[in-house]
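Note that one protein chain is taken out, while the other chains of the complex remain in position.
Labels A and B are assigned to the chains in the order they are written; within every chain, residues are numbered from 1.
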Amino acid sequence: MLKIFVLIKQVPSLHNLQIDKQTGTLIREGVENIINPDDLYGLELGLSLKEQYGGEITAITMGPPQAEFALRECLSMGVDKSLLITDEQFAYSDTLQTTLVLKETFHKIKDYDIIITGSQTSDSSTGQIPFQLSEALDIPLITDIFTMEIENNIFKCHRNFGHESQNISVELPILIRVRRHFNEPRHISLSGIKRAFEKEIEFNDFNTFNCPEYLDGCNKSPTNVVKTEKIVIKRKNEIIEGNFNEKVQKLLKIMQEHGIERIWTGDMI
Amino acid sequence: MDRGYDLVRRWKKLSNINEYRDVWVFTEIKDHVEVHECALQILGKAREIADKLGQELISVVLALDAEQYLPVIEEHGVDKIIYLNHQDLKHYHERIFTDLVYDLIEKYKPSIFLFPSTEAGNALAARLAYRCRTGLVSDVLDLELSDEFGNNLLIGDKPAYLGNIVAQIICPNTRPQMCTVTMGTFQKTKMRKENVEIMKIDYKFDKSKIKIKILEAPTRKDKPSSTLSDAKFVIGGGHGLVSKENFDKLFDLAKLTNGQVGGTRRPILNGWMPEHLQIGISGESIFSDLYLAFGISGAIQHLVGITASKIIIAINKDPNAGIFKVADYCVIGDANEILEGLLNYFRV
Partner (left out) sequence: MNFELTEQQKLVRRSVRKFAEEVLAPVAPTFDREAKYNGYIVKELSKVNLFGIQLPEKYGGADLDSISYAITIEEISRICASTGLMLSVHNSVGAYPIYNWGTEEQKERYLPDIATGKKISGFSWTEPNAGSDAQGIECIMVQKGNDFVLNGSKIFVTNGAIGSVILIGTRYKTNDGQNGIATIILEKDMEGYEIGQPEDKMGVRGNITTSLYFNNIRVPKENILGSLNDGFRIAMQTLDVGRIGIAAQALGIAQAAYEHSVEYSKGRIQFKRPISQFQGISFKLAEMSTKIDAARLLIYRAAFMKDTKKRFSKESAMCKYYASKIARQVTQEAIQIHGGYGYMKDLPLERYYRDAKVTEIYEGTSEIMKLIIAQQILRGNL
């Protein structure tokens, strides 16, 4: 039976984003927490693989206790099980730290075939986890897939790699990173919601892993954030006045100044 | 598989931190044709950093026929080039590159290691950072050395929340200090050091470690992963264009000017353009020299994706449209008429 795992993260919604100009941090009050948009493509891939090949799909997230809601959303979409890794000691984990916790998690799970991630999170936007987890678990990472099939524990796919287009095969387990718009993530169905709230969510904390002093978030993460600032963009806001022809002429002039000119296309439009 | 413990000792309290020195730059070769422009730009900044530290700037090259690229690299201020030359290094390969470069780090202990933020650069840097149990700051906007948090620590400015916040990040206890840098962040500078040292490393790799099998001869990729993010000139459209017929004119203009069409969420919902052309949250960010926004009202979801464009021109009939606040040039008027006016010029 195919064991599929999808890694997701709860992030603040960036609609109506507001930033404290003094501290340069996000104003969290009144901000909704949502599933990281890129992860929805991962969930959709996991669900469709399950529909096609059977098996079991689990959503995993690491975050504060309220990330439970994100897992309920995953369950509503049709995920079978969910795991929340949460502990104050994991707060402020950077990517390396997160990778190490995930590594412990999968060592504990032992039996996994496909682990799926999105491209990057909308809050920290590092995009490092898929690569680092591939190193940590010593399993191949496949990115930029177009088509795929699974047969007898062998994963075959068509992918872009560098500037090549390749047909590859690889033995499971593997990691897949899904790119944006790879698929169309399904909407939550109302009938999924009630079922989602009847399910148990599994919790892991620091003690679950029976380990390692190194799994201790803020003190042990190699990177430290020392300061944050709001990026202020200054624009000219120059209004182009004049009648229609004058406006068009001025626009053309600005375009030319920036190197935009007619190119020879070989045919007339 | 290692359980992490053994290695952890090393990154938690790096006792030999002073043995790490020099600034390395992964000098990527693009499409086995030329030195990646971004790598050359990074060399410019890395030269400054190396000078301040009084250490060497070292370029790392892995390629097929690597020798042909060395003269160009020598023109960009390096003290030393470490290179490997082999048929297997024609393209970036996750196993081969990671293993080989990791061996170099183990052996020569660089203090700072910078990578171009490309498909290969990001992947390689993330994998190496894991192996070294060190920190990696991606897509830095700026780099500086500071004594504020420790002796000559590298501070990387990293954008977060889709470029709305910049976070300053340090990596105090582990080495190397690693960063990736996007194209256009730094300026390349032409300068030649005397007696550039060239060091060739012998290629040795056990191919049985490779798990991915390539089934047939690969072809040159036909489907671009994204063109919006590399485009120099982007033409955007929104709901204000009213119809598909009008929206199609953006593609005409793009064709005539070598531009790239993108847009907000609405045109996708209206069926005017495919989903991969979305700019903003859940779409692409653009880094163009010029962005022309037709009939776009300027919801924050869109704006976060365009802030990195050097010049923004907005055309909208609503003088209160939010897009005007972030535009360099504002044209208050019917987007369709202005678009037609521009097309008339370019069509001639």
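Criterion: a residue touches a chain if its C-beta (ideal position, glycine included) is under 8 Å from a C-beta of that chain, and two chains touch if they have at least 3 such contacts.
Model, not experiment: these values are computed from the prediction.
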{"item": "Touch criterion as defined above, residue of A:Asn36, A:Ser76, A:Thr117 or A:Ser221 at the omitted chain", "value": "A:Ser76"}
{"item": "Among B:Asn18, B:Asn151 or B:Asn320, the residue in touch with the chain that has been omitted", "value": "B:Asn320"}
{"item": "Contacts of chain A with the absent chain, listed as residue ranges", "value": "32, 69, 72-73, 76, 186-194, 196-197"}
{"item": "Residue numbers in chain B that touch the chain omitted from display", "value": "266, 269-270, 320, 322"}
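Just so it is clear, only the chains that are shown with their structure count from here on.
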{"item": "Partner chain A, residues of chain B touching it in the complex", "value": "1, 3-5, 8, 11-12, 31, 91-92, 94, 98, 119-120, 122-123, 126-127, 129-131, 133-139, 148-149, 155, 159-174, 211-216, 218-223, 225, 232-233, 252, 255-259, 275-276, 278, 281-284, 289-290, 292, 300-301, 304, 307, 310-313, 324-333, 337-338, 341-342, 345-347"}
{"item": "Interface residues, chain A side, partner chain B - complex", "value": "12, 14-17, 19, 24-26, 37-38, 94-96, 99-100, 103-104, 107, 122-128, 130-132, 134-142, 144, 146, 156, 160-171, 179-181, 212-214, 220-231, 233, 235-240, 244-245, 247-248, 251-252, 254-255, 258-263, 265, 268-269"}
